[in-house]
Each structure stands twice: as C-alpha cells, then as structure tokens.
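Beneath this line is the structure, given in structure tokens, with notes to follow.
Shown here is a partial selection of chains from the complex, left in place.
By letter and in written order, the chains are A and B; residue numbering begins at 1 in each of them.
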Amino acid sequence: MSDHKAAAAAKNLSGKVAAVRAEVCALHAELTRYGLVVWTAGNVSARVQGEELMVIKPSGLAYAELTPESMVVTDLFGTPAAGDWGNPTFAPSSDTAAHAYVYRHMPEVGGVVHTHSTYATAWAARGEAIPCVLTMMGDEFGGDIPVGPFALIGDDSIGQGIVETLRDSKSPAVLMKNHGPFTIGRDARAAVKAAVMCEEVAKTVHVSRQLGEPLPIDPALIASLHDRYQNVYGQ
Amino acid sequence: MSDHKAAAAAKNLSGKVAAVRAEVCALHAELTRYGLVVWTAGNVSARVQGEELMVIKPSGLAYAELTPESMVVTDLFGTPAAGDWGNPTFAPSSDTAAHAYVYRHMPEVGGVVHTHSTYATAWAARGEAIPCVLTMMGDEFGGDIPVGPFALIGDDSIGQGIVETLRDSKSPAVLMKNHGPFTIGRDARAAVKAAVMCEEVAKTVHVSRQLGEPLPIDPALIASLHDRYQNVYGQ
C-alpha cells in the first residue's frame, strides 16, 4: 500500500471511530433517562464495523461526565487499542471482557448493553425467566427472557454465559443470575432499546404477578407477533 | 364550486389539519411527562373534525424527535391522505388501524390514545377489570375500567374489541387483554387525560390491594360522583 493510501485509510478509520465514540457516549443518556442505572453501574458498547475494534464506557466515570473523547477503544479482547485515537486517558469498563467476548463469538451483534436495572435484576436474583405474557414481549423478545448462569467477573465466564444463552434464543436480552441483564442488538441503539424494553416488561410482568397469574399467550401467536414486528414495524 | 371557492376550502382545510398536527404532537409530551410510555411504545391521534381524516404519530419515531410536520394524516381507514399536506415522509403508527376503526364507529370520539403504561398493562395481563374503589375513579370512569378481548395487530380485531367494550360503558378506558390500555375522549386532550388517570388509578388500586381488600363504593354514589364531575367540574 502506498503512503497515500495508508494515510487515507488511517483518516477513514479515525473518522469511523470518532462517529462510534459519539454514538456510544450519547446512548448512555438513554440509560439514565429511563432510570436503568445509578452512579456508574451500567455500560454501552458498539462494534466498529469492519474493524477488529469496539468502543466502550470508561470505568468508574459518572454519566454526566461522559464525553465522546472519554470513550475507550479496545480490540475484541478488551485490550486498549494503540495509536493516537486509541490511546485514551481512561481504562475501559470493568465489564469490557464480557462485551468483547460477545463481539468475537456473535458476528451479527453490533452493540451490547449491561445494566443492573431494578426489576430485571430482581428476576435475575431469583434465577427466573420472565414469561412472555405481553404482546410487546412477543414483539420485542419473541418469547420468554431467559436466565444465564452465575458467573464471576475476571475472565470469560460472563461472556460465555451470555453467548450460550442468547445464541439459540430469539430474545436479545439475558438475565445473568444474581447479577443483571445484558442485551445485544444489530447496533448499539438496538441493544439500548432492548435494555429499556427488558426493564419495562420485567416491571410490568412483576406487577401483574403480584396479584395473580397473568394469562398465557399461545406460542404460535407470540411467533406471529415477533415476526411481524421484526419485519414490518418502523419507518 | 368555483376555483375561488375551491382554493379557499383547500386553504381552510390546510389550516385545520395544521392545527390538529400541532396539538397531536404536543400531547405526546404528556405521555412522557407522566411516564406512560418508553421508547416509541404509545401514540395519540385526533379526528380532523368535519372531515374524513385523522392525525396520528408516525411509526417508530422517538418522542423527543416528534414535530408537527412529522405527524401523519390518514383517512378513516388508516390510508395516508393524498395532497400536499397529506403526503408525509413517514408511515403512520402500527396502531393506526385500531384508531381508525374507533373513529369510523364512534362518531362522538375526537381523540384516541394507546399506551402500555405499567400498572394498567399489569391488570390487562391478568385480564382483570380495575374495580371502582376510589372517588376519582367514580369521577372520571363512572365505574370499573373494563377488559377488552385478546386481539392481534394486523386487521380490525383490536378496533372491534375497543368499540364493543366501550360502546355501552361510561368508562373512556379499556384494558386490552395481554396488551395495554386504549382511551377515548371527545377530543385528543380528553383521551390523554383518560390515559393519565387510567394509569394513576391502576397503580393506586393495585397498591391498595397488595395489603388487603379496598372498601367498595355504593354504585349509586359512583353514579352521583360521575354525573357531577362530567357536568359541573372545571371552568
């Protein structure tokens, strides 16, 4: 590759990374808007499409302090990337290994979100899947929201638990036991939407079950709702 | 009709539609203010009085992005209207068929609202009517808030279920089974108020029943509360 071509490629990559940083930073505001996180306990990441890179929240920073520049670029093993744009002041989220594992093993995933949102985490603490008793659960999740294994932070256990649970599920959300929800999407915005909807249905089904048993929905109708929503809804 | 008269009529219609668009857009802010909706999951519509037209939220747009111009004008079968003012960039809400069915079959209705507000939807998931145990339920709903049938999106089933349930009820709200509330009003603002009050009483009665049985109110007193409120209250 000539020097010109290399410079152009670097410039192109730099612009691509900057755009992802801006998007990941902005999407954290949706987590606070919908009350899914307190203090610093939740994070959004996005794959840099076409590169072996991802962008994720820095560790321990408050949401109000986040800027596109403070977002951290890592490779798909969670190692901060080298180079000008990849050499941030901040260490990546302590959940980076789990996000990275998902990107390595689920190529169709472009965004990952982790929160400890109250109602979803309450189901996770009991290790209980959220039953699909709402048409909007059929639309968005295509069935129950499944439970993943108990896994400690520090190695690939959490990532493996997420991938093994979601690989054969229609649901973009998994409730990691005693921990909280992880959600995935074709891009970071879709993963954030799944996190918002996961908490919403976790709360609604919880409230409904407090005073009796919600009515089940026929699985064939759930499949029909999901198919229509995924293929027809929106602009 | 002379050309002059036709031009004046078109101008008049254009102004009327613009006013309804502005109102429908603004009323969506009440849905977010009272926490009745997350992401894009709820919508307001209004009849264009004196015309075979309605105005409704575009599909899949976030509430913060809504503008009067993005509201969609359709006929009373949900087909986007032709002409300059009726030819928007956006497709109408996926719930348009249900709103349109209501306008076709209930001429006294000028506004329709649909949400998945948490507590009302929790009652809907159990298929259980909200009992009238609060004076403010007597005022606003005139009795229990009834349950409508389970119905899939895609044809007139939802609209039929709404109309059949509300036609002979004093209540402006119906809880569609496993789905969520629809509310109606003489105008869009009244339908939004009914949606806000529906969630408020759904929550209050839920909370009350968590620790025992609420005291019933004599139906004659409920009728008296409702009559007074509908005919005397306000400016």
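Assume a contact is a pair of C-beta atoms (placed from the backbone, for glycine too) under 8 Å apart; a residue touches a chain by one contact, two chains touch by 3 or more.
The model shown is predicted, which means the values in this text are computed figures rather than measured ones.
This homomeric assembly is drawn with 2 chains in place; in total, the structure file defines 4 copies of the chain.
Heads up, the rule we're going with is that only the chains that are shown with their structure count from here on.
Fitting subunit A to subunit B on CA positions gives a rotation angle of 90°, reported to the nearest 5. In terms of their C-alpha centroids, the spacing between subunit A and subunit B amounts to 33 Å. Subunit B contributes residues 38-39, 41, 58-61, 90-91, 94, 116, 118-119, 121-123, 125-128, 150, 152-154, 177-180, 206, 209-210 to its touches with subunit A in the complex.
Contacts from subunit A toward subunit B in the complex involve residues 34, 133-136, 193, 196-197, 200, 203-205, 207-208, 210-215, 217, 221, 224-225, 228, 232-235.
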